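Note that one protein chain is taken out, while the other chains of the complex remain in position.
Now for subunit A:
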Amino acid sequence: MLEIKTAKTRRGKRELEKRAPKLIESGKKTLVLHGTKTSAVLNAVLTQIYHLKKESAVKYSRKNDNINPFEAGGETSLEFFSLKTDCSLFLYGSHSKKRPNNLVIGRTYDHHVYDLVEVGIENFKGMESFNYDKKLAPKEGTKPFMAFIGEGFETMVQLKHLKEVLVDLFRGEVVENLNLAGVDRAYICTALSPTKVFFTHCALRLKKSGTVVPRMELVEVGPSMDMVIRRHRPPNESVRKEAMRTSRDKPKKKEKNVKKDPLEGKIGNVYIPDQKIGEMDLPNKSKGVKRERREAKRKSGSDEHASKKKKEDS
């Protein structure tokens, strides 16, 4: 037996519609969570990345003992959290003797784990350890510049994968129009060795150069860290193929108030708002049109008319 369950409230319905698959997706949300044990370094990493992405991230602060993204069966509750919070990117921090300061960055497709990259955090420097002019501090939610340096990002499979994941994680909202006054941050990722990536977050200082293009200057604001690649799991080929599909045609916006007629061709309806002639000021205010008089007239309007007519008659 099946039962039809629908959203009980309008608000709930809207919320569900927001989560429904869309032709053009708005942006991925990130879930930040950790395992049973985390180190102080990892706690700082997770909170600071969460701060960088605050407008589109959810942070869980409880211990999770049954999440092992790389093992079979260990992703069940992770997938459930992804469904619950509608996040398709996740950062999972754990700390063990075998893998100290372990950070798993992963993505989901249709709320199932799509790919995973595991990195160890080394040489972490938090936001608070940088001294800079606070006026330069990047604003929340601005679109960042991203720079990737090093041939490793092209030649090494893991680094190539990490690059893609980092772009997905930090690029922010995909926008059509960008305000040039709002660019104030950059992420710099450098492949130091085949397994090591130096990642840092910088503020941008725009200096006059005499041309249209300002001269860029980077000021490190943190966090900065070294990511040492450990395990990684590339996406399943068939899933990847499906996830990479793009729609060729943009969704057409319904054309309103326009009709096509075989004889007359295109016919448009033009909406003209109420002109509010009654409230309009007259060019000259003569005695008759003064407000008090008009109101007085309206009050005893019909009577006056009647009496006047009588007078004329007699």
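Just so we're on the same page, contacts are C-beta pairs under 8 Å (C-beta built on N, C-alpha and C of every residue); 3 or more make two chains touch, one makes a residue touch a chain; residues count from 1.
Simple rule for what comes next: contacts and distances are computed from a predicted model.
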*One chain of this complex is not shown here; going by its UniProt record, which of these names is it: "SNARE-like superfamily protein", "UDP-N-acetylglucosamine transferase subunit ALG14", "Ribosome biogenesis regulatory protein" or "Cytoplasmic tRNA 2-thiolation protein 2"?*
"Ribosome biogenesis regulatory protein"
*Determine which one of A:162, A:186 or A:229 touches the chain that has been left out.*
A:186
*Which residues does subunit A use to touch the chain missing from this display?*
1-7, 12-13, 16-17, 19-23, 25, 28, 88, 107-111, 114, 123, 143-151, 153-154, 163-164, 167-168, 171, 174-183, 186, 188, 190, 192-193, 198, 200, 202, 204, 212-218, 220, 224, 235, 240, 242-247
